[in-house]
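Only one protein chain is missing; all other protein chains are in place.
Let's turn to subunit A:
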Amino acid sequence: MRKVKLSAVIDHGVLILGSLFMMLPLLMLLQMTTIPDTEIIRTGPSLTVGDQFDDNFNKAMFEASGFSGENTGLSMLKNSFILGIGFAVGKIVIGMMAAYAIVYFRLRFATFAFWLIFTTLLLPLEVRILPSYEVVQWLGMLNTYQGLIIPLIASATATFFFRQFFRSVPEELVEAARIDGAGPVKFFIDILVPLSRTMIAAMFIIMFVYGWNQYLWPTMITTDEDMYTLVRGIKQIVQVLEGAVVPEFGRSNVLALIAVIPPVLVVVFFQSWFVKGLTESDK
């Protein structure tokens, strides 16, 4: 018989405990999507698996809720994707271009500009939410995708990371490109962007999840139900006005589960890419 080391048992014990700690809420959620709403109120989470999952899923994804009948699960999913991707891509593009300007061009006050951008890390959206709302409202961008995305798009984090990365690109590469006749735009697109692939992947992971999980800003800016994102829409479902109505817990639980999936997929997909980029280091 193979000898089992005590240290291995302890290691595995810690890992199993940790995974349970992370997984249990999700498993409970999954269990609760399979039982009727009334039972959730009566018993709460239990070990029995019910037969309501199909119903709840159909209701969540395809049946409209709310007054206008516009916010099905599908439309909310679509809105969330637009927000997540727009948010991530926008932040990456703006961050890269800002970093490019700061690192490669002899700007006056470049360092000052960088630190100015950097200090905005101290001013998250929540601090400036009223003026931001005012501006968006004034620009007529309430209930639009632009209104959802653009005010959040400037990113000190992305600028900072790309700046650090660009500074590590050898100076000789820039010079070789200059002699090869690549102007600033060509150098950026032909050389800097491909070199930054792994950086871009990493940023995309962080920013997509961050954008997907936005709650406060979408709540402020979208009042039309067809503009609701998942994270914001779930809240709406369990908010019932009349006291006697049982909230549609099953429906919101399914949506909560679905809301978890895309960020997980993005992390899984880009992580493999990210690791590949790191190991095949070619800089």
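Convention: a residue touches a chain if its C-beta (ideal position, glycine included) is under 8 Å from a C-beta of that chain, and two chains touch if they have at least 3 such contacts; residues count from 1.
Please note the rule applied: contacts and distances are computed from a predicted model.
The listed options are "DNA-directed RNA polymerase sigma-70 factor", "Fluoride-specific ion channel FluC", "sn-glycerol-3-phosphate ABC transporter ATP-binding protein UgpC" or "Neutral metalloproteinase", and the UniProt record of the chain not shown names that protein "sn-glycerol-3-phosphate ABC transporter ATP-binding protein UgpC". Residue-wise, the contact with the chain that is not shown comes from A:Lys186, picked out of A:Arg42, A:Lys186 or A:Lys235. Residue-wise, the contact with the chain that is not shown comes from A:Leu173, picked out of A:Met61, A:Met141 or A:Leu173. Among A:Ile94, A:Ala113 or A:Leu195, only A:Leu195 touches the chain left out of the display. Seen across the whole complex, the unshown chain contacts subunit A at 170, 172-173, 175-182, 186, 190-191, 194-195, 197, 280-283.
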